[in-house]
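What you see is the complex with one protein chain gone and the rest in place.
Let's turn to chain A:
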Amino acid sequence: MTELSRRHLILASGAILLVSPAQAGQPASAAKRWGLLIDTRKCATDCTVCVDACKSEMGLSGHDRPLTDAQYIRKVDVKDPATGNAHSLPVMCQHCAKPACVDVCPTGASMKRADGIVLVDRHICIGCRYCMMACPYKARSFAHEEQTGQKPYLPRGKGTVEGCTLCVHRIDDGRLPACVEACAAKAKGAMLFGDLKDPTSEIAKRVAAEATTRIRADLGMEPGVRYQGI
C-alpha cells in the first residue's frame, strides 16, 4: 500500500472516497465525472474552513475589496422566510455538464475537460467576462490587478477570469480537493468528493440512495455539485 493510499484511508474515516492518481501521459477520461456532494446539515453558518483552505491552497490574496477580490468558493446563507429554516452552503463552480460559461466564451478559453471539470484556459482568455455574466452561480472572478505569489500549480494573472478548478492539480495527483480535505480535517466533513460515474464510489451510492438537490436545477445545466438538506 503506497503512502498515498494510506493517507486517503485516514481521510476515509470521514467516509471519503479513495481516488487514484491520473496516469502520467494519459488524458483525462470521459469515463469519469468528478462531483461533490455537500451535506448542508453539517455545514455551520459561521464556519469558513473550506473558504480559507481554498484561499491558501490557490494563493488567492485579496485587496480587501470583497466585491471584486477573487473567490473560488463562498458561503451563502439561505433562509426560508415562511418557516425561518436557515442553511449555510458553500457555493463554488458547479462544474456543470452543460456549462453556460463554455457556451458564451468567444475564444474557447472557457472549457470543460473530459472528466467534467470546467476550467478557464488563461492562455487564450481575453478577459471579456461573458462567462461571469452567464454563470448563474457567480462562480467566476476576474483578476483586476497584477498578481504575485502564484502557486506553481495554479497560474493566475491580470486580465483573465478564474474560478474553482475542483483542485484539478490535486485530483490528477490522486488527492482530494483542498476544501474537502480541510472540511474533513477541521470541520464536520460535510463535503464528499468522488466519481459520479463509478457505481462503486461512495458519492455515487449516496446520490443513488438519498435525496439530493442541485441548485438552480431548473436551468438544466446539470451541475456536478449536489447538496443535501436544502
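By our rule, a contact is a pair of C-beta atoms (placed from the backbone, for glycine too) under 8 Å apart; a residue touches a chain by one contact, two chains touch by 3 or more; residues count from 1.
Going forward, contacts and distances are computed from a predicted model.
S.K.: Which protein name, taken from UniProt, belongs to the chain you can't see among "TusE/DsrC/DsvC family sulfur relay protein", "Sodium:proton antiporter", "Hdr-like menaquinol oxidoreductase cytochrome c subunit" or "ABC transporter permease subunit"?
M.R.: Per the UniProt record, the undisplayed chain of the complex is "Hdr-like menaquinol oxidoreductase cytochrome c subunit".
S.K.: Which residue from A:P66, A:G84 or A:P152 sits in contact with the chain not drawn here?
M.R.: Here the residue in touch with the unshown chain is A:P152.
S.K.: Any idea which of A:K42, A:R122, A:H144 or A:K197 touches the chain not displayed?
M.R.: Checking each option in A:K42, A:R122, A:H144 or A:K197, the one touching the absent chain turns out to be A:R122.
S.K.: Under the stated touch rule, tell me which residues of chain A contact the chain that is not displayed.
M.R.: The list for chain A reads 22, 24-28, 57, 111, 113-115, 117, 119, 121-123, 146-147, 150-153, 155-158, 160, 168, 172.
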